[in-house]
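Following: one structure in structure tokens, then a few remarks.
Note that this complex is displayed minus one protein chain, with the remaining chains in position.
The letters A and B name the chains in turn, as written, and every chain counts its residues from 1.
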Amino acid sequence: MLDNILESLAFILGTTLMYSAPLIYTALGGVISENSGVVNIGLEGMMTIGAFFGATVGYYSGNPWLGFLVGGLAGGALALLHAIASVTFAADQVVSGIAINFLGPGLALFLSRMFFDGATMTRPIDLEDKIPRSLDKILTKGTFIEKVFNQYDTVYLAFILVAIIWFILYKTKLGLRIRAVGEHPKAADTLGINVYNIRYLCVFLSGVFAGFGGAAMSLAVVSNFRPTLISGQGFIALAAMIFGKWKPQGAMLACLLFGAAQGLVVFLGGTEFQVPSEILAMIPYVLTLIILMGFVGRATPPAADGVPYEKDSN
Amino acid sequence: MKTKLKLKEKLFSGNLGFTLFSIVIGFVVGAIVLLIAGFNPLEAYSVMISGVFSRPKYISWTIIYATPIIITGLSVAFAFRTGLFNIGAEGQYIIGSLVATAIGYFLKLPPVIHFIFVFITAALAAGLWGAIAGYLKAKFGVHEVIATIMLNWIALYLNNYFVMLEGFKRPQSETSYEIQNTASITILENWKYSDVGREWLSNYPILKDILAAPVNLGFLIAILLAILVWYILNKTTLGYELRAVGFNRHAAEYGGINVEKSMVISMFIAGALAGIAGALQVTGVTKSVAILAAMEGYGFDGIAVSLIGSNTAFGSIFSGLLFGMLKYGGPKIQPFLRAPSEVVNIVIGTIVFFVAIPKFIRMLGSLMNKKRGEKNVG
Partner (left out) sequence: MDGRNFKEKVVEMKNITKMFGDFKANDNINLTVHKGEVHALLGENGAGKTTLMNVLYGLYQPTSGEIYIKGKKVNVENPNVAIENGIGMVHQHFMLVEPFTVAENIILGMETTKGIGVLDRDKAIEDVEKLSEQYGLYVDPNAKIQDITVGMQQRVEILKALYRGADILILDEPTAVLTPQEIEDLIKIIKNLTNEGKTVIIITHKLKEIKQVADYCTIIRRGKYIDTVKVSETTEEELASKMVGREVSFKVDKEERETGDTVLKIDNLVVRDNRNIKAVDGLSLEVKSGEILGIAGVDGNGQSELIEAITGLREVESGKVYFNSKDITNKTPREIIDSGISTIPEDRQKRGLVLEFTIAENTVLENYDREPFSRKGILNENKIKEYAKDLIKKFDVRPNNEKIKAKALSGGNQQKVIIAREVSNDPDLLIAAQPTRGLDVGAIEFVHKSLVEQRDKNKAVLLVSLELDEVLNVSDRIAVIYEGKIVDIIDAEEADEKTLGLLMAGRGGKRNEN
């Protein structure tokens, strides 16, 4: 009995970690972009293009890390478009993000058909060419710990990235400047900080992270790219970022919650348990709404989030 | 000469000019992408065009494709004009189609009345679904973009939950039962497959071809809705209030307008519109709802339709038709040329992208003027 419970718990925790990782990368992308004052609703599109490039480069090169890296760069490249629109041309950032969400999946599927004989699905990567599980050799097989923590390396990398982003934002000169630009760009400008450069950097990085998120999906959680692979995870990551009050550590916790819900759905799918999985799948979204209603403290975005910065000298 | 210049100026400064320019750029970018991929863009575009216009049936289909996104476009445009960003048309559409199917299947009512009942209940349910986001914004300050994203997913899972229920789910399928014929708005649905109908239609090949698609009243209703949206926004006190709140909620509040109520009403109307889109799709085309693995995209397409239509009611009709053409004609390049049909999404994305940056087009315009000015001086 106890063994069964432990077994189930290990399974749920393990799947939670696995499903959270892509969300964490992408949510971190949202954190860095919005802390600099650029709303990024295009995370979905950036994640999709990252997933495609990750799977494709991974398949052809046989090197998952190269795929992961290229996935990130592809996301970053798409993000540069968002930066051009929202930083240089003072576009409505939500509208520009919507455009990205058409372009990302459009480009991914277009290229998929080009590279894979008209298929919208990339060919699966061999098991040994997926992202490795480095802890596989260290942990003793069959233990609780092993079942929970024997994960793809991208999972651990996600948590390391959370720590790095946290450190950069709150402990470094660059972080202070990023947050200043997100709160009061004019103040930063008068102190000689280049608002545009900072925002370009942050939007680019947000694309890279979202691309990582997509690649972590297509190179680790599954082993290929397909049209419905991302479907909405970018938006979930966006919600997680807000849920986490625009902070990397908060976003991470929110992603774990969303991941846990997914983990539970998968787990219950394999049992005779009576709660319909659809209702369960709904819970994180309902929870997010409740949190946003302010029962657990108000979530306030950076003061200049979503506001284009235009120097008024012309 | 002078009038010509004026026209040009108007095009460059007005919304219409930006939009037309963006559409041109969209197709140019699409052409470049096709070219790089080794296809002849002219060939591809001509396949699309003949895929839309060469047979009456194709035109029927294009309009059928356009109808729901014209209406979700109206939904988004209405919210936009009142200062709200309705990303939730997707979920409101789902609620509308789900309720329409349920009412259309379970209730037994006479023709016409049945449809009207389906129409109203779907609009009400989706309106309330939209109003949730309005209420959350008014009462708790929850940004409607985030609230509607959440509500989209909740709607999707609700749909999947209800479709799976015993008595509603058609056995051995992933879909619900179909609605009663009394609720259908497909034109001459039974007659055209009856012996009499077939015989009669065989004498009129064009009509027969038109009716080969599930032609329905949806498009007419969409146009009526566009007129209604335009009228409410511009000619009524309600429209005045909603627009005032949208432009400047502080001034509206000071002028005695109930801002919170306005937000809820605005999202209710937007939701109802998106729900109607779903109801018309069910009663005119699909007849049932299915389990959704992912978002179908009617709501998201509606956002693009609205943006390309400059967030106006009549603009939504035209951009919705453009969308219908791309969505119906686009995939035809796949079998003909083996060219990826997703170039359509790239075209749409590019158009929206350029619609988002009027500043770029304005700069381009002033750059050209400057050059001309210099020439005149020299």
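To be clear about the criterion, contacts are C-beta pairs under 8 Å (C-beta built on N, C-alpha and C of every residue); 3 or more make two chains touch, one makes a residue touch a chain.
Predicted model, so just to flag it, every value in this text is computed and none were measured.
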Hidden-chain contact residue, picked from the options B:Leu109, B:Leu128, B:Ile187 or B:Leu238: B:Leu238
Which of A:Ala119, A:Ala187 or A:Val275 contacts the chain that the document leaves out: A:Ala187
Among B:Pro111, B:Pro205, B:Gly255 or B:Pro335, residue touching the chain not depicted: B:Gly255
Chain not shown, touching residues in chain A: 171-177, 179-180, 183-184, 186-193, 303, 311, 313-314
Missing-chain contacts mapped onto chain B: 235-241, 243-244, 247-248, 250-258
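Everything that follows uses one rule, which is that only the chains that are shown with their structure count from here on.
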Length of the line joining the C-alpha centres of chain A and chain B, rounded to whole Å: 29
List of chain A residues in touch with chain B within their complex: 41, 81, 85, 89-92, 94-96, 98-107, 109-114, 118, 228, 231-232, 235-236, 238-239, 242, 276, 278-279, 281-282, 285-286, 288-289, 292-294
Residues on chain B engaged by chain A in the complex (per definition of touch): 33, 37, 85, 136, 139-143, 145-147, 149-154, 157-158, 160-161, 164, 293-295, 300, 303-304, 307, 334, 338, 340, 342-346, 348-350, 352-353, 355-357, 359-360
